[in-house]
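Removed: one protein chain of the complex. Kept in place: all other protein chains.
The letters A and B name the chains in turn, as written, and every chain counts its residues from 1.
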Amino acid sequence: MVKISTNRKRTLAFVLLGWVLLIISDRVGELRQYQGSFVAMYALAIASIILLTGYSGQLSLGHSALMAVGAYAGALSINNLKLHPALALIVAALIAGIFGLLLGFTVARLSGPYLAGTTLALAVSLPTVANQFPILGGEQGIIFDIGTPPSRFGEDFSQYKWFFWISALAALISIWMLSNLLASRYGRVFRALRDNSVAAQLSGINVGRLKAIAFSISSGIAGLAGGLLVMLISGVSPSAFPLSLSFALLTGAVVTGVYNLKGVMLGGLVLVAIPEIAESVVSRIGGSEGFTTTLPGFMVSALLILAVLFTPNGPGQLLHHHKKKH
Amino acid sequence: MLEFFTAVLTSLSTGAIYALMSTALVLVWRSTRVINFAQAGQAVLSTYIGYEVTTRSGSYWIGFIGAVLSGAIIGAGIDRFFMRPIFKRVKSGPIVMIAPVVATLGLLGIIQAIVGFVWGLNYLTIAAPVSTEGLKVFGSVIAFSPFNLMVLISVTLSMILLTILFQKTNLGLALRASAYSPEIAKLSGIKVEAIRTIGWALAGAAGGLAGMLYVPGSYLYPNSMEVLLVFGFIAAVIGGLDSLFGAVAGAMILGFAINFSTTYISYKLVFPTAFVILILVLLIKPGGVFSSKKGRKD
Partner (left out) sequence: MIRNTRMKRFSIVSAVATVGALVFSTLPAQAATPGVSAKEIKLGYSGPLTGSAGLVYGKLPGAMKAYFDHINANGGVYGRKIKLVSRDDKYLPTLAATQTTNLVLNDKVFALVGALGTATHSKAYTAAQLAKNNVPDLFVNTGFSGFANKEKYPTTFTILPSYAMEAKIMAKFIKDTPTLAPQASFLIAQDDEFGVDGVNGFALAGHKFTAAPTLYPQGALTPALAEGALTKLSVVPGKPVLVLFGTTDSTATILKAAEKLSLTTKFNWIAGSVGGDANTLLALGVKPSTINGALAASFFPDAKDATDPYVSEFMEINSKYNKGVSFDNVVLQGMNSAMLTVQALRAAGKNLTRAGLISAIESKGADFASAGLVPLNYSGTSRVGYNGYWFGQLNEKGELKPFGGKLSIYTTDSSSNSAPTASSYERKPVPKNGVPTNS
């Protein structure tokens, strides 16, 4: 048997996944393509949480704000700088990453709940700031137009499929790069930070700098996800990044395993599918208006609690253990 | 001059309510190391119960007692039947930080859905037991009413009671010991689990109290305590999650900062001010203003 390095194996797995998604995207209807784009986007955002929390042990309640930074950067570069949309997405990731680096250095000394509180305050205040500067479009926001699919794909190539291709490709490439990073020395260093920062420091690791780096990379990924989000809703506005988005990302990360990246696609799927399932169940069983309005929220929350109770480390963690045993 | 005076008065009132929420969060943090987002749900549910009791009995004070009592019961129930199973499954690593946060968020959603279903999705009001008209000082009316005074007195009394409880009673000693070092506490015979539940009960009671003091000046609806929770948490962090005194101090600092910046600079700065104050405090003292690494002082 030819010995393939784990890095090559990983690359092959991603390429294979990419082909599978490509084929699937051809067979499903527009609605599923659109939902699939959201799954990819959420999966990417959840990956940023896994890097930050699962690997470097920092809890952030404010990733919605980081997504917003990327989103606005991307929208502005399309509208004001007239950049190509692909470049705009890269700009989104870069600007968010720089912002995250600055933020990361600022909060490097903070632990657990103090970091959580700071990121929470960031999450609620950043959207308000966006409202202040006319260049950011105020409440109505700025349009983000990724453009129509290239004409060589033919008439039948729907806009939703185009969204899906872009979303999935961006997510695949980024998550592949991230998993390479985490399999390397950096991944071990991050985990050392998480598990015992005193020991890490004693062995020569500059804890503050590495925490900031982790924060920066995580923010960059979140910024890219933010750019994808506003591509999907065709515009950015402050209200697209509420605090509940931060919480949704955390939930997705917990439900699918915060320790490694294997579960992110499932996490994205959970975030998109569970509200839909709840709503269709409710519309089927009907009932009084008060009932049908409040039941979806109830079901979503209940399902999430069950998920936390029964898979607190995510199915990914269990699969990982299984592999190790052999 | 009037503006300054008004800002001081409204800051006191605002800070007092934040103090109750931050105290509740600190109580839970110290006993369980959990950031309890369900606090907003517990508070709102106990307040709805208080509303129900007030409407049926015709008396605010009976409803008040109802809210505080139900808050305590709900808090205890959540610890006993919800948090314990979660902690049984989640033992170590960063998941310990994040899973309870998500679980309490889920609980918040459930409580909000139940409350919305039972009482409906519209604004409810609770009439204050004393006048809400501004008091007259030197001929002009100030932004401070007998009700605001009642709020301040209630909060101060509660803080004094809690401090006495923690400092002067055996129960208080047990609470502090269980939070500081559960293993040693267990060895000296303290039933750590039961004590922790009492901590949650106290936090729940504080939440119900906060609701009954907040709603007469505002409105009651399923999401009504969410902003209070956010500010309560930020206040708790500012004060350092170590002590009750820190919780109150943090709340007052936050209340004053927000009211003064909105009065003198711009109304849009409500949330950015909170962030700026928090960052400033944590840059100087990463553990909050009144934290101490050495020993527990309260």
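Everything below uses one rule, namely that contacts are C-beta pairs under 8 Å (C-beta built on N, C-alpha and C of every residue); 3 or more make two chains touch, one makes a residue touch a chain.
Bear in mind the structure is a predicted one, so any value in this text is a computation, not a measurement.
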item	value
Touch partners, limited to displayed chains, of the chain removed from view	A, B
Options B:G50, B:G116, B:G208 or B:G246, residue touching the unrepresented chain	B:G116
Residue of A:T11, A:T128, A:N180 or A:Q201 in touch with the missing chain, whole complex considered	A:T128
Residue numbers in chain B that touch the chain omitted from display	2-3, 6-7, 10-11, 13-14, 116, 121-123, 125, 127, 132-134, 141-143, 145, 217-219, 221-223, 227, 259, 262-263, 267-268, 270-271
On chain A, residues whose C-beta touches the chain left out of the figure	24, 27-32, 34-36, 38, 128, 131, 138-141, 143, 159, 229, 232-235, 237, 239-240, 242, 245, 266, 269, 276, 279, 289, 293-294, 296-297, 311, 315, 318-319, 322
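Operating definition for what follows: only the chains that are shown with their structure count from here on.
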item	value
Approximate Å spacing (C-alpha centroids) for the pair chain A, chain B	32
Residues of chain A touching chain B in the complex	53-54, 57, 59, 61, 106-107, 109-114, 116-118, 120-122, 124-125, 128-129, 131-132, 194-195, 243, 247, 250-251, 253-255, 258-259, 290-291, 293-295, 297-298, 300-302, 304-305, 308-309, 312-313
Contact set on chain B toward chain A in their complex	29, 35, 85-86, 89-90, 93-95, 97-99, 101-103, 105-110, 112-114, 116-117, 120-121, 230, 233-234, 236-237, 241, 268, 270-272, 274-275, 278-279, 282-283, 286-288
